[in-house]
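In what follows, a single structure is set out as structure tokens and then discussed.
Removed: one protein chain of the complex. Kept in place: all other protein chains.
Here is subunit A:
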Amino acid sequence: MTAESKTATATADELRLTPPDPVQAVTPERAAGLVPVGDEQKSKLETRVTEFVEDLVSQDANSPEFGKRVDQITNLGRREIAEAAGQSNRFLDRPVRAMDETSGVGADLAELRRTVEDLDPSRKGNLLAPRKLFGVIPFGNKLKNYFDSYRSAQSHISAILARLQGGKDELLMDNAAIDVERQNLWKALGKLEQMIFMSKALDNELEERAADLDATDPAKAKAIRETALFYVRQRTQDLLTQMAVSVQGYLALDLVKKNNVELIKGVDRASTTTVGALRTAVTVAQAMTSQKLVLDQITALNTTTANIIDVTGQMLRDNTARIHEQAAGSTIPLETLSRAFQNIYDTMDSIDTFKLKALDNMKQTVTALESEVGKSKAYIARSQGQADATAEVKATAGNRGLLDALD
């Protein structure tokens, strides 16, 4: 009966923590089109582009007015790029909080494991053998001493469990921050997408106009191709590169969030199994030494934990009822206790394997993103330089706003 229910509990509640796949590098060509631009917006942007090109073509190719228009092109989407860049770089600042072993959830889990190992009945030798002084004189009761060690450990364990709950809150907070950041990034991506649409429309329109002008005014056609069209294409490339970085950052944020969710599951399960084992110990103590082992702090924790961990609370209640039954009725209650400890170890092990894999995936993602960000930094510096140079022009530019994104 025990063996049967053992396998049943093991398979039913097996904890599976799946690390999300790493985010692969997004090529600029594939980056566009992730965030849809509405048809209405498209037509509005197209009108703006036509208006702008109309205005550009009507100027003398050598006049300062023409140069002013071209400057506007070099500034195309500067604000959008800067905004999106600031946000995707913030992902790299975000530490993978729970992953390091020296602080936070990782350290608490390690400490919990060490403390729990000290209580594990299977590491205590034969608890049922009579305890003898110098191996000869009967002295005390090993089992009683063993259960006494729970009393001294309980405050430590409950402190660790409280810290784990705090760590879980931190993870939830991280995820909330990621949600907000992703929302901001989504907005920035929408703007970038608009600018990309605009620059491509500009490209087409300018190309067409230059072809038209070839017959009538070859000098102007040349000027359009060599200045305006050249800058438009440069800007298109810049925008696409930034788009790729931002999209990748957007996906990477999701990766961090998924990791956190898995880790929260792990923390919940580790708390539950620990509390479960301690409750089993109470029952076993009663069955074997007919003494009431009072673990006040754990009992208190038990109710609060069950309330906090709503997801696993029901399972905890079911489990303990079953364990109680087994421990009281079984001929080998110590084995039930060992199994409860095994449950904790299984949880911890699966968290460890998860962390290894997740860390690896994280590293791949960060490396991919870092190289993309490095690439994008170069052109951000370039466009910043241009922006400073044209700041004066911008201040007096007549129809600025024509090449701005829609709200």
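We adopt the following convention: contacts are C-beta pairs under 8 Å (C-beta built on N, C-alpha and C of every residue); 3 or more make two chains touch, one makes a residue touch a chain; residues count from 1.
Basically, contacts and distances are computed from a predicted model.
A single chain of the complex does not appear, and UniProt lists its protein name as "5-bromo-4-chloroindolyl phosphate hydrolysis protein", one of "Cbb3-type cytochrome oxidase assembly protein CcoS", "5-bromo-4-chloroindolyl phosphate hydrolysis protein", "NADH-quinone oxidoreductase subunit K" or "Energy-coupling factor transporter transmembrane protein EcfT". Residue A:A177 is the one among A:A177, A:A287 or A:L359 that touches the chain not shown.
Among A:E65, A:E117 or A:D203, only A:E65 touches the chain left out of the display.
Across A:D21, A:D118, A:D169 or A:D349, the single residue that touches the chain missing here is A:D169. Interface with the hidden chain, as seen from subunit A, comprises residues 55, 64-65, 68, 169, 172-173, 175-177, 179-181, 183-184, 310-311, 394-399.
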